[in-house]
Structure formats: C-alpha cells, structure tokens
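Working notes, structure below.
Rest of the complex left out; these chains stay put.
So that you can tell them apart, the chains are marked A and B in the order they are listed, and the count of residues begins at 1 in each.
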C-alpha cells in the first residue's frame, strides 16, 4: 500500500466514523496539527502512534505500516494552489516575502527559519468583530555556515 | 515616480543612513512588520506616515506621494521563490496546506482566513538549543456567503 493510498483510506474512514482530526490527535497523543499532517501523508509516525490512529479509524496493518514510512512530502497539486483557503497562504508569501526576509535578517543575520525543526499551531481567537484564525509558525533559526 | 522606483530609493537611503526597519517603524508609529511591508511597496501609508518615513530617510516629496498610493502588490519575482528563506514559507504551504485546510474547516466551517483583514508578527524566542523564529498570522475568519 502506497502512502497516497493510505491517505485516501484514512480520509474515507474518518468521514465514515465521524471522527474529528482533533479526536484523532488525542488518540495519538500528539498535537492536532502534527497528527493531521501525518495522517494526510506529510509526516512519519512511530509504531505506537500509527497503531493508535489506525485502531481508532478501524484500518488495517497495511495503513499502519505505511504511516511509519517517511513519505514523499507535498500535499498540493500545484505550485500555485487554487483553493481559496490555501491560496491565501500563498498570497501572504508573495506579498510579504521580502518583508519577512528583511526582518528576520535584521534580527538574526543571514540564515533561515527552519521548516524541519519547525512546529505550527492553528487556533481560534474570539473577537466581537468576527473570530480570528491565529496560525503560528515556530522554527529554529539556522544561520548559514561559513567555511 | 512609480512605486517600484520608490521602493528602490527607500532601500538605498535606508542602507546609506544605516537605519534599521524597526527604527523606521518607530518613526511611523506602526508595527515593524506593517511598516517594512509598506516601505517595500506592499501597503498604503497615510499622509502622516509617509511624511515621517521619508523625513527619516531624507527622501523627497515624490517618494512621499508614492507611499500614499495603493500599490500593485506582489514582492517576489516568481510563483516559486528561490531564495532559501522565502522558499521555506512556500514549502510550508506546499507540505502543510491540506492540514491547515482541514483544521480551519473543522473549527470554523467553510470559509477562509483573510489575508486582508490580517496582521502578522515576527519575533525571536530564545531557546538554549538555538533561538527560534516565531511568525504569527492573525486573520479574520471569513465564512462563505450563501445566497
């Protein structure tokens, strides 16, 4: 079973069982963000995490094994996504990319924010004018090596 | 003077004067993130903000006027950026895009995080294993209108 097939099986089982992603996260003992990403084929689970998740989803050993293999990452079909929700994140990079670069370099020097030693959270912040989505990227600063 | 020419003049003056972006933000009375983006051609300043910024930079009325015009936004040359710092933000959208979509829909229903009624902060969080870049996206949830 390929990792892509595992993702499809997970999507189908989750909908059939009526489970939320957050419920699956509780089962695995990880954050909802990481758990959901891993179940969607973007991360590698430990044996125990994979066992808990597939048990909750009523899926078999083939999905359990697939979840423990490092996947070929990349969740989207295209470099420029069309779906409006995902596109807004692309737009933010396009519009604010140079600003982000300037401020990180000003604060840290030449280097990058890691997307590997990285975590992310997605939260709801109540606001009387309309609740807000608060997404936090938290990545280790990696300075360029000079040799 | 086009907005692109204004951006180049601002970059050159800032480097010549040795001003930080954060210092320019204090002069305009806005956050460093918004001020830097606006000075890089991605936002529209009020008359007062433009006057303060150009005074600090030693630039003239043409830049001041340009900063008050709504710019054609988009700070990058390409849909897939090559610069490693900016690319990591692209990579995060590509790898975690479907997860972000699932969790926002699970929490809020069908809609998007606005990239217009939106603000962003970039901070340094000390960490003994290496300081971290913490970037926060804070956008109003906009539910799809049904008619």
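To be clear about the criterion, contacts are C-beta pairs under 8 Å (C-beta built on N, C-alpha and C of every residue); 3 or more make two chains touch, one makes a residue touch a chain.
Note that this is a predicted model, so its numbers are computed, not measured.
This structure file defines a homomeric complex of 10 copies, of which 2 are shown in place.
Assume only the chains that are shown with their structure count from here on.
Computed from the mean C-alpha positions, the centre of chain A lies at a distance of 23 Å from the centre of chain B. Remark: chain B residues 20-22, 32-33, 36-37, 40, 42, 73-76, 79-81, 83-86, 88-108, 111-115, 117-118, 120, 122, 124-125, 127, 129-142 touch chain A in the complex.
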